[in-house]
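First the structure, in the form of structure tokens, and then the observations on it.
Here the complex is missing one protein chain, while the rest keep their positions.
Chain nomenclature is as follows: A and B, assigned in order of appearance, with residue numbering initiated at 1 for each chain independently.
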């Protein structure tokens, strides 16, 4: 079976619940080994990673990360929102530029989805 | 002439008028036989299919369906919003998973647009 490569782009905080549900449902359909998934958060969306009031949502992200979903944060966005890179959740990986990451991954064959 | 394969992804109700206008204008440019178009509605966007107050918009969708545009609804989203699959408009086709559908169609060569 083909393994899909899929990139989810999240650029505001309101979209996170939709994005996480999208990924959970998608993985139910194709199975954890049926897709390589990366989430790129840029712009204001990086704030959710640091929002303690979103504990349940962050827990769902962490569970997805535990089965292989890669969650990234754009460094430009972290700086713009004065968020400390050292204080990010462990499951989040910082990338130098969110758009650059999206472009590079699409160029490498990832399919793009904006939830 | 090349026949384009285009997938429109609609994930909230507010975007529907824009999406329908997009498709109408696009088809004026390329002609009904110039493109194979599929609309995937997931998340809250599936509610519009059932909204009697949107009769005019639904009529425009139905006219597009009549000339070959495929409108789909994500079953996960229908369940999440407690919408009865049996009561859907005739022109709408239910797909098991909206994101899975988008991924499969992109992998098959469809171009992705988020209106």
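Methods note: a residue touches a chain if its C-beta (ideal position, glycine included) is under 8 Å from a C-beta of that chain, and two chains touch if they have at least 3 such contacts.
Keep in mind the model is a prediction, meaning the values are calculated, not measured.
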Legend entry - Residue, one of A:43, A:64, A:78 or A:92, that touches the chain absent here: A:43
Legend entry - subunit B residues touching the omitted chain (full complex): 2, 4, 6, 18, 21-23, 25-26, 28-30, 35, 111-115
Legend entry - In subunit A, positions touching the absent partner: 9, 11, 42-43, 76, 80, 96-100, 102-103, 106-107, 112, 114
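In this section, only the chains that are shown with their structure count from here on.
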Inset, instruction - Report the inter-chain centroid distance for subunit A and subunit B in whole angstrom, where each centroid is the mean of the CA atoms. - result: 25
